[in-house]
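This report concerns only the one structure given below.
Note that one protein chain of the assembly has been removed; the remaining protein chains are unaltered in position.
Up next is chain A:
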């Protein structure tokens, strides 16, 4: 439970820092662009890319902010944005919980491909260019939910509800693992990030608890087969697998060095 609780604390803390103007000196703006301690710019690199394609110019501030975020996730944290920052994760995790609790079966007619999000990503970029609009920013449910929490209003609640319905009743983990172009963007950008999940096969008892809780099951192909790190950019570093593993076979690992020593 350790990482799960830590993750919820971080998610809610970040939302709170954004939402209360008393904390404006720490974090001001929203997830698409903000200022940390009133000096460090942070921008969503995917949004900045869309704006660049739409307008063929980009302000230095936004570019700098995008670089800061890209380096943070791309070099160190991987796709951790999805698990630790994005407010939609709260909804989809809850939907997954409800789904498992009530034992909803997946709808056979609605099986989405994991690659769908990459096609959507490409589509978004092409449309941004042809329509001269940052297309995903216009419809981004992440933005709607996040801004709704920060700036108030009620319509976002319905969007959150729709996301919940899709994930809980229609198709498991549809939003984050199959549709979200931002998640796909981070998955591509963070392929070589340092923070990884490490699996030691010698300790694994093949209970597959980890695979059953993982929102991106395909990245855990090595469970029970060999000692390896989760190398896919699609791993959101939520640490659920570590939490549920009773045999200590999984752990976070920043530098891949330890593993090499053991061999």
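We adopt the following convention: a residue touches a chain if its C-beta (ideal position, glycine included) is under 8 Å from a C-beta of that chain, and two chains touch if they have at least 3 such contacts; residues count from 1.
The rule is simple: contacts and distances are computed from a predicted model.
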From "Succinate dehydrogenase", "Ferredoxin-type protein NapG", "Septum site-determining protein MinD" or "FAD-dependent oxidoreductase", the hidden chain's UniProt protein name: "Ferredoxin-type protein NapG"
Selected from A:115, A:132 or A:205 as touching the chain missing from the view: A:132
Contact residue for the chain not shown (choose from A:11, A:33 or A:190): A:33
Listed residues A:97, A:119, A:161 or A:252, member touching the removed chain: A:161
Interface with the unshown chain - residue positions in chain A: 21, 24, 28-30, 32-35, 41, 43-44, 47-48, 51, 54-55, 57-59, 61-62, 65, 102, 104, 132-134, 137-140, 143-144, 147-148, 150-151, 153-156, 158-159, 161-162, 164-166, 168-170
